[in-house]
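One structure is given below, represented as structure tokens, and several questions about it will come after.
And now, chain A:
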Amino acid sequence: MTNSHDVVVVGGGGAGLRAAIAVAETNPALRVAVISKVYPMRSHTVSAEGGAAAVAAPDDTLDEHAYDTVSGSDWLCDQDAVEAFVAEAPRELLRLEHWGCPWSRQPDGKIAVRAFGGMKKKRTWFAADRTGFHLLHTLFQTALSYSDIVRYDEWYVTKILVDDGRAYGVVAIELATGRTETITANAVILCTGGCGRVFPFTTNANIKTGDGMALAYRAGAPLKDMEFVQYHPTGLPFTGILITEAARAEGGWLLNKEGYRYLQDYDLGTPTPEPVLRNMELGPRDRLSQAFVHEVEKGRTIDTPYGPVVLLDLRHLGAKLIDAKLPFVRELCSKYQNIDPVTELVPVRPVVHYMMGGVHTDLRGATPLDGLYAAGEVACVSINGANRLGSNSLPECLVFGNRAGRAAAVFAARYHREVPSSILAQGRDEERRLAAELGRRVEGHQRIADIRTEMQATMENGAGIYRDGDSLTKAAHELAELRLRFQHAGIDDHSTSFNTELIAWLELGFMLDVAECIIDSAALREESRGAHQRTDFPARDDERFLAHSLVRRQPDGTSRVGYLPVTITRWPPGERVYGR
Partner candidate 1 sequence: MNRRRSPEPLLWMLFSSGGMVAALMVPILLFLFGVAFPIGLLSTPSHAHLYAVLHNPLTRLVLFGLCALALFHWAHRFRYTLYDGLQLKRYAVPIVILCYGGAVVGSVIAAGLLLTV
Partner candidate 2 sequence: MATEITLEVARYRPGVDSEPVMQSYQVPLREHWAILDGLTYVKDHLDGTLSFRWSCRMGICGSCGMTVNGEPQLSCATFLTDYAPGPIRVEPLHNFPVIRDLVVDIDDFMTKLPKVKPWIVREVQSPVEEGEYLQTPEEMDEYQQFSMCINCMLCYSACPVYSLEPHFLGPAAIALAQRYNLDSRDEGADERRDVLSSPEGIWACTFVGECSAVCPKGVDPAGAIQRYKLTAATQSIKELLMPRSLSSRRKG
């Protein structure tokens, strides 16, 4: 079966919905569709807590936001992208406000902003500590008003169809029925989010399996800066549920076993009772997570069945502030940890949170493949470089979702072409492959979950907060082995209706690709920068590595890493200074 649209958006999270609305607004004549493996309002954007950064206060400037982002990224971002980003972010957040987003307000009715890690000014807009939830539902509900946006809810994309260097659509499975369909389009926008589930301990939802990265990679588009994986310093020990940075921005402290605010030992400034911007607990995430590792080495953390932890102290904030500004933190702590942060210390440890890298795009969200666009966490423009600042990601989804939507709309209209017959043939091949997968893998002896668990352990050991040449080589070997075992993984479920095992198997295949890209990119970057810390190369090396890595898939299925210079406009590489 074949369906056709002008623009197909894969993903219904913040970036995907924003892109779809942008297409509909730019050119109402275009037939736009959103395909998502979960109902759009269940996308992972819903989990984002802390806020979205955009210059709003009179004492703030775009340049300062740009500088914070650039220095936060350890100078690996593209500064033209950052400048576009900071300039458009306020508009995007205001647009959300016009669409109904319940941003928290000041008493006079204006938007309120809060502090966030690595930011020199208060510029993070928030909707209590359920920012992503409100943002996503606002976008989703607004998207409902565009009745022309066709939705494929609970459809899983398995392949991007490419002919002669141009993307012409996708193949997707409808979960409920198991029906596969070739969905053609003149432009495809990938907004599939990140890949935290490649790691064992993550804040990311079950759906964050790097599908889009692998889809693009397999289609021939390069992935950029894949070695940069963000660890967030404060996740709950067993579940990995995030305790938002806003908890520290509102004044929370990080304590070690001895009750000591240990960040002062790691060049992050001196403790003050009140939170100070770009100081101590408001340092950037990479530095905070690294400090944790050193605390573990010094034996100053607390051991729990779920690994070593430090303590987040919110008690001095009082119930009133916590209920007003951090109600979700309180709810999560009490539900999942049986702790009331008003009176008790919250055990936390670093947790894989965000993927700085992703599908290589330009400022319009275009990938090197004609007709293929990407935005949101799946993409790498790049504004995040070696370390993303908290609260930059939600506005990134909006700014670049909008840009990609507009660019794709223009492209689809201008270069409208008949879908080549080879595409339809490819689609049929893919449909046959999926049908065969269901039937053939009866004899499998390998459990999907076992392979997945081992892959996750491999990634944690090989490419954790600190890595080195040996750990990465070992990880590469293990991944190769897991890949072989994956070929023999069994699918017990042969049903066509809501076969989540088939999906888990497809996701695992995607994750193995993404994992390999992360390891290979990390192995070649012989320096330490931002979230990529090599114990064998502890210093930053601008001489050799002030460059984006680009990993491409070779015809034989192996990866190859190359480099692309970083764009520097106004802020030459400097030292990252916090707390001074």
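Some observations on this one:
Please note the rule applied: a contact is a pair of C-beta atoms (placed from the backbone, for glycine too) under 8 Å apart; a residue touches a chain by one contact, two chains touch by 3 or more; residues count from 1.
On the choice of candidates, all candidates are chains of the complex that A comes from, given by their letters.
This structure is a prediction, so every number in the text was calculated from the model and none was measured.
The contact partner of chain A in this complex, picked from the candidates 1 or 2, is 2. Residue ranges of chain A in contact with candidate 2, taken from their complex: 38-39, 41-44, 46-47, 91, 94-95, 97-100, 102-111, 130, 133-134, 137, 141-142, 144-145, 147, 153, 176, 205-207, 238-239, 241-242, 328, 331-332, 335-337, 447-449, 453, 490-493, 495, 497-501, 504.
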